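Quick one: the structure is below, and I'll ask about it shortly.
Here the complex is missing one protein chain, while the rest keep their positions.
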Amino acid sequence: MPIYDFSLKDLRAYHSDVLPPQDFDAFWQRTLDETRAFPLAAAFEPFESGLKLVEVFDVTFAGFGGHPVKAWLILPRQRSAPLPAVVKFIGYGGGRGFPQDHLLWPAAGYATLVMDTRGQGSTWSKGDTADPVGSDSAHPGSMTRGILSPETYYYRRVFSDAVRAIEAARSHEAIDGGRIAVTGGSQGGGIAIAAAALDPTVKALMPDVPFLCDFPRAVSITPRDPFPEISRFLAVHRDRIEQVFATLNYFDGVCFAARIKASALVSVALMDTVCPPSTIFAAFNALASTDKTLREYGFNDHEGGGAFQERAQLEWLAERL
Amino acid sequence: MPIYDFSLKDLRAYHSDVLPPQDFDAFWQRTLDETRAFPLAAAFEPFESGLKLVEVFDVTFAGFGGHPVKAWLILPRQRSAPLPAVVKFIGYGGGRGFPQDHLLWPAAGYATLVMDTRGQGSTWSKGDTADPVGSDSAHPGSMTRGILSPETYYYRRVFSDAVRAIEAARSHEAIDGGRIAVTGGSQGGGIAIAAAALDPTVKALMPDVPFLCDFPRAVSITPRDPFPEISRFLAVHRDRIEQVFATLNYFDGVCFAARIKASALVSVALMDTVCPPSTIFAAFNALASTDKTLREYGFNDHEGGGAFQERAQLEWLAERL
Amino acid sequence: MPIYDFSLKDLRAYHSDVLPPQDFDAFWQRTLDETRAFPLAAAFEPFESGLKLVEVFDVTFAGFGGHPVKAWLILPRQRSAPLPAVVKFIGYGGGRGFPQDHLLWPAAGYATLVMDTRGQGSTWSKGDTADPVGSDSAHPGSMTRGILSPETYYYRRVFSDAVRAIEAARSHEAIDGGRIAVTGGSQGGGIAIAAAALDPTVKALMPDVPFLCDFPRAVSITPRDPFPEISRFLAVHRDRIEQVFATLNYFDGVCFAARIKASALVSVALMDTVCPPSTIFAAFNALASTDKTLREYGFNDHEGGGAFQERAQLEWLAERL
Amino acid sequence: MPIYDFSLKDLRAYHSDVLPPQDFDAFWQRTLDETRAFPLAAAFEPFESGLKLVEVFDVTFAGFGGHPVKAWLILPRQRSAPLPAVVKFIGYGGGRGFPQDHLLWPAAGYATLVMDTRGQGSTWSKGDTADPVGSDSAHPGSMTRGILSPETYYYRRVFSDAVRAIEAARSHEAIDGGRIAVTGGSQGGGIAIAAAALDPTVKALMPDVPFLCDFPRAVSITPRDPFPEISRFLAVHRDRIEQVFATLNYFDGVCFAARIKASALVSVALMDTVCPPSTIFAAFNALASTDKTLREYGFNDHEGGGAFQERAQLEWLAERL
Amino acid sequence: MPIYDFSLKDLRAYHSDVLPPQDFDAFWQRTLDETRAFPLAAAFEPFESGLKLVEVFDVTFAGFGGHPVKAWLILPRQRSAPLPAVVKFIGYGGGRGFPQDHLLWPAAGYATLVMDTRGQGSTWSKGDTADPVGSDSAHPGSMTRGILSPETYYYRRVFSDAVRAIEAARSHEAIDGGRIAVTGGSQGGGIAIAAAALDPTVKALMPDVPFLCDFPRAVSITPRDPFPEISRFLAVHRDRIEQVFATLNYFDGVCFAARIKASALVSVALMDTVCPPSTIFAAFNALASTDKTLREYGFNDHEGGGAFQERAQLEWLAERL
Partner (left out) sequence: MPIYDFSLKDLRAYHSDVLPPQDFDAFWQRTLDETRAFPLAAAFEPFESGLKLVEVFDVTFAGFGGHPVKAWLILPRQRSAPLPAVVKFIGYGGGRGFPQDHLLWPAAGYATLVMDTRGQGSTWSKGDTADPVGSDSAHPGSMTRGILSPETYYYRRVFSDAVRAIEAARSHEAIDGGRIAVTGGSQGGGIAIAAAALDPTVKALMPDVPFLCDFPRAVSITPRDPFPEISRFLAVHRDRIEQVFATLNYFDGVCFAARIKASALVSVALMDTVCPPSTIFAAFNALASTDKTLREYGFNDHEGGGAFQERAQLEWLAERL
């Protein structure tokens, strides 16, 4: 698909109109307080991955509502001092899959914790985590589950899980809790942005073609799912438009970005039909970080920078963690 | 799309291999017992529909787990003795919408109760009923929510709601509880089949192009959603195939049909790409009813017989209710 | 499909360049005169609809050229004084179908006349009216039949039929001829606009996502049929562009709107890929009515406001008829 | 698209069940008698084609109902004795276009008459011939115009025009009326088959991937238009199936083929998604000709043999005309 | 597809930013010198075309690298003095096919040489010319073969072949070398532009909807192949963007156009999704010709003006050659 969003010049100057609700910080503080009221209960079961160079643990910890959330912890088998760690989140519809799906950061010498996404994990990689919470009438997919209120919205649970995943990583003796990065592609990048805002001890943030930014624009211009799940929900619930956007404001990457001071390396693809470039520029331009870099991929759709971005991340992170 | 299923001759002779599990009846007896342990609590709130010829009530009753389920009750405004009633279920993804969407049976003089489908109602018509139950990792849509066990499967709740909807109808003074028919198109037809099997007092069954029959064949040959939600789930959860089909056996229209003795008028479309004709012949041929009729529409896809089938139903039902 | 037309702000201010030809009014006066030279010959045959709350008549009247045009007349069975009436026109490709397809307005207490569209009625609902007039070389569909001259253009006949349909309604004793509204969706809305302009006794106009407005813009930007039937015709008849648009000027909803003083309730969908929102704003902004309202549906495609719009219409019309 | 019809072995042995109605020959005799009751009135106007090697005439003759039908007559400019002639019919949706579109047969030394197809000519090449006959409710396109009776069916007029086109060719002094071949691709091939049956003086028949054969099978299995125009018509007019096929029997290439004794060279493409190979084998296998050849193109869709078939035709026809 | 490029007003004023590299002329001079270092070796073998009005030769000549390139030479059989000639190039993916595919210009009295395109000729018409040169990693298709350097780029060979094709035509005794025109559609038009720039003796240039112009814009906005072959290549080779566009500058029709003084008749289609109108206006507006005409087709996609443009060309060329 050809270029359909702003010109590159306008993208670079673009600032979204999205503003956080007045009680944005209070909402999230309360949410995390409630979540942390449950013991973290991080359990690390050895897992036979068939891989000799790494040691793998099947992780369970208590996420939002105390619900059990799964993860993989993958450690270089040869290690001495506590390691810097990368916490990775998964793209939309996928699950944590298997350890061999996540070898980049372990091979680079980082302890790596890969969080499963509750309820997802049945469209392209296997998930093992239930979302025990139901929903009002919702469109198929996760985007509109509980969307009529910030209290019940699906991503309230997921972003809380993400904060707990970082805490689970930090709780493991092999990990140096002061040197943690968060990363992920698409939805994984959107979760990483939220997590970096909600846990200010995170040192580095590396979202690729991040999702969940600048909802009002995204929902109007994005040609491919999952943003249009919301449009289609609103096409049915024609009387809920204001209410839905009021909810989304609590979850917009643009609002989170303005609260982030960690070093950040972001990627954007100018032909991205899933996460329109303007929505990513909106988040990037809002980042409060003084050390931030955006890599633009001029001819890519949602695959983004791929292995090129990974190599840039390896180099960038080595200098920061 | 052209003919892709068996020839008409083979369709008419087709019997599915699907067999109910040994504890099929026990499972459903137990399920209904649990459901009925909650008071029905049917409430009928007058609703301003703007329609002068009918009287409309916004209905709430306790479905599976005692969860509140919504419905419309639409009565001819001019009435005297208790009326025969039609209980109608909705197609996949839709909700109860608004009263004006359901005027056929009221205009024909029947009390009409239209049950909302929990959790659905956000893809083509508005739903108002939550499904407060979460799920293990599931594919977008309803088809695989809780599918790893009959206890947790989504349709366990829906079919129980359907039985309760009939009870709610019967509880209203304007309705003659001995003259109740169930109907619906596609998923609505699949629910009607289950309801007619689970409530033997139902007098007449009119499913149109019913869904949810002969899962093993349907999942292998159906080119369009929602059956393929299950295929795609199994494409990810490659280790769950046996387990999933073990669950589905408890919900297969073919198994329910063998338990139905009510009069039945069924429709099938020979070019149906959503509910393949063989899966409907499988259910029809399994019906234990002695008074059963199948209308075949040779050149239709999933729209089926449309207004032609409605007119056949009006005539057929008038002779039976 | 995402937003592809003007921004909402620009839509609201948009005025089309389309101007009626100098002899626009004369052309239509002459056309109606010719049409009315044939006796209306409205016949009302009782029809067995199977519906107890209404009384149905199979209507035939003489339309353009004196050709027989079919309609349904649906009356509340319980009635006393002459009723206000709604005359309804059908969307592109459909026909009058069956009486049960049109129960909204009868259920609300209005006499309802549903006009069949000549020659159409074979793509989604059944039509029973021939168009006995042939055509020069035309693209499949109705849009380019006779398009090389306003005299021979298909919609000359249809719009004349529509005026006669109102007269047929008015000729029935159960109807109060001073209280007539016209309505319809898509093509039905386009016909309603023409009819309201050509018959100034019409009291209220309720077109939904109306078609046939602002042809020059529509033919250039509309991604889905039927407007592109015209583009494809012009792609073959490259030497007829001017001639075709000269014809279309006589049939443009923008030109008709400027002649309408009836109360008007219009709907538009901002993601409509069949009737682009700008073409509808063009017509709405041109309406001469002092009592006019436009309801905007922000996330809908051509399904428009659906049941939400119907409920708005019920309320709006009750105050005006 | 891959192979979807019978295997080659089964194709070669395939005989359709289609049988002509008892009055098939009488129907056509009467039709031609009525047509010939109008004077042929063939007029040949010189046309400036810009082509030096040929002489072109803009032809008008009286077809069915005496309606004017257009054609091109293209003659080699250098000629002496009367020439053998090729009469060519056009594929679905197209018109006669311009003389330079039809240079193959003139360049090979044949007088060439190209008949316009009434009413068509607005989807891919320009037509100049009106079809002044209207129709009952019809699906967009020509396939269902007047289909409820053989008297009114569109192809009754077209096949009659075709017979008259041959007569028009024969009436020109430059043509040797005893050496006439008919040809055409797709619909053009279907018309050629009908014409060769209805005019037994035709010496040679060269239909390419002919359309309009074995309707019952074609309408059930063909994935691409125009055969599905009929399926979609029947999907709406569910009560007209028998009536429609009763009409089509009068127009089926299989019925015409059994009446043809002219030499025949036919082509078929085994991956043809518009004219399924079985329908063409059905016609070929039914041909009464003793001199008949079928060329099979194993990997082609509806483009068929293209220039390869043309070269085969040039050689084959040179030996027969 | 609707209008997606600039408005007509902006198109007419559009000038591309593309600039030729400093050594553009030197590069091409050197390329032609190298090519001409091989003897032309034009061979004309009589070919049995089955066509009586023309004489056909199967041509072979030495193109770039001395590689054998095939062509057809088609001459009116009746001729006296040397004829003006048209050299025609083929659209993307096609080959020279067969002589009967190219009868327009011979029938109009011109000697006609049709050049095969090396390596192509397997997607819609048959080619007979190898491209014996390999390539670095390339995207399927011709567009990115050797694209990392102007020396190795595929079109360096093709444009050189084109210059040699003109020389081969000129070398035949039946042709008047001072009266040569070049033409072609799409890629054929792009090649014609290059050839007219590289051989200043060409008298007339007639490219239809020409391809290969204004690469930077084309690669960003074109929705259909083959321009997106380059985008997809760059989506993989993310580190080669600058290098690829440095190559393309040597091959851009905009750069060639500025060097052309021959009379020119160009066509453009405003709904062209393969060769966006702006890219063609860019080339047309850059033409140095004083005698230049652009015909705009307002409602056509890549089929452009078709037979209408051919008739315009016949008239235009007769006045210039």
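All chains are identified by letter, namely A, B, C, D and E, in their written order; residue positions are counted from 1 within each chain.
Keep this in mind: a contact is a pair of C-beta atoms (placed from the backbone, for glycine too) under 8 Å apart; a residue touches a chain by one contact, two chains touch by 3 or more.
Given the structure is predicted, the values throughout are model-derived calculations rather than measurements.
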Using the touch definition from the header, name the shown chains in contact with the chain that isn't displayed.
A, B, D, E
Looking beyond the chains shown, say which of B:S231, B:N249 or B:T293 touches the absent one.
B:S231
Could you tell me which of E:L40, E:V133 or E:L294 touches the chain that is not displayed?
E:V133
Chain not shown: contacting residue from B:D17, B:D33, B:E173 or B:D239
B:D239
To test your reading of the contact rule: which positions on chain E touch the chain that is missing from view?
93, 95, 119-142, 144, 232-233, 236-237
Go through chain D and note every residue touching the omitted chain.
1-3, 271, 297-301, 303, 305-306, 308
Contact set of chain A toward the excluded chain (per top definition):
50-54, 76, 78, 97-98, 100-101, 103-104, 106-109, 125-126, 306-307, 310-311, 314-315, 318
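As a working rule, only the chains that are shown with their structure count from here on.
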Common contacts of chain B and chain C, by label, are A, D
Would you kindly state whether over half or under half of the residue numbers at the chain C/chain D interface are used by both copies, giving same or different?
same
Using mean C-alpha positions as chain centres, tell me how far chain A is from chain E in Å, no decimals.
50
Please list all residues of chain A that touch 2 or more other chains.
232
Quick one: label the inter-chain contact graph as line, ring, star, complete or other.
other
